[in-house]
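Up next, chain A:
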Amino acid sequence: MASLLSQLKDDIRFSEGLSACMNCGICTAVCPAAAYFDYDPRRICQLVQTGEEQELEKLLKGEEIWMCGQCLSCKARCPRGNVPGYLIQSLRKLSQQSGLFIHSSEGRKQIRLKRRIGHSILETGYCVHPLMVEPETHPEQGPVWIWALEQGADLYRRCGSNYYGEGEGGLRKMAPGVLNELEAIFEETGGLRFWEAIERGAEELKLNQES
Partner candidate 1 sequence: MEKSAWFVWPFMLGFMFALAVLLLRYLWWLRSLLRRPSSRLLSRMFSKHSLLAVREIFSEGLLHLRIYKRNRRLGFMHMSLALGWFMMIVGGKFETWFHSGQFLHGTWYAVFFRYFEPQTVGGWAGTFWLHYMDFGLLLVLTGLALAIVKRIRKKVLGIHSTTRHTLVNRVALTFLWMIFPLRLVAEALTFGQHGGGGFLTGALGRCCFTSGTLAGLELPFWWAYSLSLGAFFVVLPFSRYLHIPTEMVLILLRHWGLQAAEDLQPEKALQAFEIHACSSCGLCLDVCPAIKDHPFQSAYFLRALRSGKGWESLASTCLSCGACEEACPINLGLEKLRMAARGKIHEKHHAVYSYLPTVGPVETSKVDVLLFTGCMGRLKPATTKALKDLFEEAGLSWVHLDEQESICCGRPLALAGRASEASALREHNRSLIKGQQARMLVTTCPICLKQFRDDYRLELPVYHHSEVLWSCLSSGSLKREKGTACFSYHDPCELGRKSTCYQAPRELLQSCGTLLSLEREQADALCCGNSLGSLSLSLSERQALTSRTLKVLEVPGAQSIVTSCPLCQHNLARQSSLPVKDLAEVLAVTGLPEQQGQRKAALAAVQEL
Partner candidate 2 sequence: MTPLLWKDYQKEVPDNHYFFVRSCIRQTFFPGAEAALLDILRNSLGLDIFEDRRHTTCTGIAYHCDLVPLETIMTVIARQLSLMTEAGYRHLLVSCVTSFGIYLEMLDMWQHHPEMLEQTREALWKSTRRTFELPTALVHTSDLIYHLRKPIADRSPHRLVDKSTQRALRVVDHVGCHYAKIFPAGGFGGAEFPSVLSGLAETFGGEMVDYPERRHCCGFGFRHYMLQENRGYSVSNSRIKFESMEAFAPDLILTNCPGCNMFLDRWQYTLAEMSGKTYDGEGKGIPVLSHEELAALMLGRDPWTLGLQMHQVQLEPLLDKIGIAYQARQKYSMVEGVAGVPREPGVLKVSFE
């Protein structure tokens, strides 16, 4: 099986993301993940820059790569033109592709995410739509949101949205043909295969938990 490093190198975001980090810390200074988690994008760049297989494997199995919020504030500032954010994207992709993601609690959450947002894309043509944002699991949305959901179509149509209706406008119901095209794209470009890899991970996880 090709080394982790060579697999990473196939991802264009890896070569774009890291040419030569000089350990200056400008990215971590403005990183919101570093302001909240015990996380340091500079350290990730340094570890990846060693190119050692165990370091990469530890990263791919670890929690750290899942803490980045992908706001890419680091890209604007890096004096060497590196992009820790891209690096994280390539690491996360490989972690899920290779199944190593199930070794970290944060990585395992990708399964939940896939089943929620991934399926929403193919079913509704939207990443997020009102019915997904259930008040029980989104208390932070506040009472107005609960009320808005209760009103549903009346409120949305009052504001000019189509609210799951046929035809034009916001939140319109996607024609089946459109969804098929989306699915075809996911099929053709490896999107579905990627999701299968995630599900394989979930399967393996279930086996481990049972044994």
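Here is the rule we go by: contacts are C-beta pairs under 8 Å (C-beta built on N, C-alpha and C of every residue); 3 or more make two chains touch, one makes a residue touch a chain; residues count from 1.
Here is how the candidates were picked: all candidates are chains of the complex that A comes from, given by their letters.
Quick caveat, the model's predicted, so the values are computed rather than measured.
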{"item": "Complex member in contact with chain A (any copy), out of 1 or 2", "value": "2"}
{"item": "Of chain A, residues touching candidate 2 in the complex", "value": "11-13, 30, 32-33, 35-37, 66-67, 69-73, 75-76, 89, 92-93, 96, 109-110, 112-114, 116-118, 121, 125-130, 133, 137-148, 150-151, 154-161, 163, 167-172, 174-175, 177-178, 181-182, 184-191, 194-195, 198"}
